[in-house]
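Let me begin by handing over the structure; questions about it come next.
The complex is shown incomplete by one protein chain, all other protein chains being positioned as in the whole.
On to chain A.
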Amino acid sequence: MATRTASRLVEAAGVRRSFGGTVVLDGVDLAVDRGEVVALLGASGSGKSTLLRILAGLDGEASGTVSVPASRAVVFQEHRLLPWKRVAANVALGVRTRDAASRTAAALAEVGLADRGDAWPAELSGGQSQRVAIARALIRRPELLLLDEPFGALDALNRLKMQALFTRLRAVHGFAALLVTHDVDEAILLSDRLLVLDGGRVIEAIGVDLDHPRAVDSPGFAALRRRLLALLRVPATPDDAPS
């Protein structure tokens, strides 16, 4: 039990948040271990972004106990790059160490944009912008990455590329991550554990025991997928649609 506590990175208990009279989070308990990738799923409006913002320290009005490492970084669904700073300056934003320039170059190289440091964000494609946002997070060498549907705005092919990039980066850096996603396949492919948020609570936690490298045709994938979709109350195939 002691080793378990030592490797615990995120610990949240009884997190509550309401807007006006509407209770969105009603006692969420959640833990993430060092180096663990946890996917957070839930219907639209179930409070995934709300929870992530609380963990990111962006919401001062939540109650409950939350312990997160100071070494953390956030990637949002929109890239949120400052349009008036060149790509390199965006990545280096808030990095105060003397080697900021070389770290910026390294972070951009890691996401395959070594030569775009001088570009303006407006000159990038959606996929490139999102990769810059990832570089901006990576340069901080976070112990914890918080990702709110980071690939949700990308087309299917770009999304596959980004998922591969994420897997590669994780192998190199060993960060822990909380990944909010709508994409059930993505959640199973990338995470070690799946959490399902419903009615303001985590109603299910599922360990993903599939071997790496994973693919949608890995054994066990389909069963897990079906189980998740049932929890999310989504039909697994169009034919399953309730009559």
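Just so it is clear, a residue touches a chain if its C-beta (ideal position, glycine included) is under 8 Å from a C-beta of that chain, and two chains touch if they have at least 3 such contacts; residues count from 1.
What we mean here is this: contacts and distances are computed from a predicted model.
Among the names given as "Sarcosine oxidase subunit delta", "protein-glutamate methylesterase", "Ferredoxin" or "ABC transporter permease subunit", UniProt records the absent chain under the name "ABC transporter permease subunit".
Although one chain is not drawn, the whole complex shows that of A:20, A:94, A:219 or A:238 it is A:94 that touches it. Among A:15, A:32, A:54 or A:73, the one in contact with the hidden chain is A:73.
Only one of A:13, A:82 or A:164 touches the absent chain when the whole complex is considered: A:82. Interface with the hidden chain, as seen from chain A, comprises residues 56-58, 72-74, 76, 78, 80-86, 93-94, 119-123, 136, 140.
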